[in-house]
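Removed from the display is one protein chain of the complex; every other protein chain stays in position.
Right, chain A next:
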Amino acid sequence: QESHATGKRPDNPTDLIEEGELLLTLNIFYPVIFQKHKDHKPYQTVLVLGSQKLTELRDSISCVSDLQIGGEFSSQPDQAPEHISKDLYKSAFFYFEGIFYNDKRYPECRDLSRTIIEWSESHDRGYENLQSVKMEDYSFNDLSLKIGFPYLYCHQGNCEHIIIITDIRLIHHDDCLDRNLYPLLVKKHWLCTRKCFVCKMYTARWVTNRDSLAPEDPCFFCDVCFRMLHYDAEGNKLGEFLAYPYVDPGIFN
């Protein structure tokens, strides 16, 4: 895989990756939002070092569900809150080989895997001992992994990504040897961005339901067109509708 970072060396010599370091190639699949993705799931490919902690990978995964803003804001469009879901719901886990690695770095983090473990223990379902441990305590070198076997990353309670390890090898002279650049994104699937229904130019930022002023349900608008159509010069709400802030999946392109 060609990457912009090939052959890079760090400025700080302590950041130099040593010989004998392992390099893992992971495919992280997007959750299926669009039906057309069902057969050929889009994914991003990430290179990660064996000595890196699982939390470093978790922080590097960019998923649109992290940026969702919850709430209906038709009456107060200017007050869409600053908080995105990533800040509110910090829990996440990885599942590798029968062990759930839960993110427990912040007090708000909950053990999302507990439900699954309780379910499997409630009856004899044929799964061996499922365990739950802390994600921040483990690095990739500590894991035993199967290449090509699907594993799971779950965050936001119900946003699930399949993770598949496609390659494990020793670090090579021609690789990027700057530790700070890892986990390194080398490949990303490009998603179509949804444009505003009115101007067809800007990316949609609002979505409306049961909108008496809109031709379809749901309908997507950019910020300018949304305000122009639904509010008068004084900022009063016109017509009946429900409005939600919309984050386009293509935001990471």
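By our rule, a contact is a pair of C-beta atoms (placed from the backbone, for glycine too) under 8 Å apart; a residue touches a chain by one contact, two chains touch by 3 or more; residues count from 1.
Basically, contacts and distances are computed from a predicted model.
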{"item": "Omitted chain, identified by the protein name its UniProt record gives, among \"SNPC1 protein\", \"Bifunctional peptidase and arginyl-hydroxylase JMJD5\", \"AP complex subunit sigma\" or \"BolA family transcriptional regulator\"", "value": "\"SNPC1 protein\""}
{"item": "Option from A:16, A:147, A:213 or A:238 whose C-beta touches the chain left out", "value": "A:147"}
{"item": "Hidden-chain contact residue, picked from the options A:56, A:111, A:136 or A:167", "value": "A:167"}
{"item": "Interface residues of chain A (partner: the chain not displayed)", "value": "1-2, 6-7, 27, 39, 43, 147-148, 164, 166-170, 172-174"}
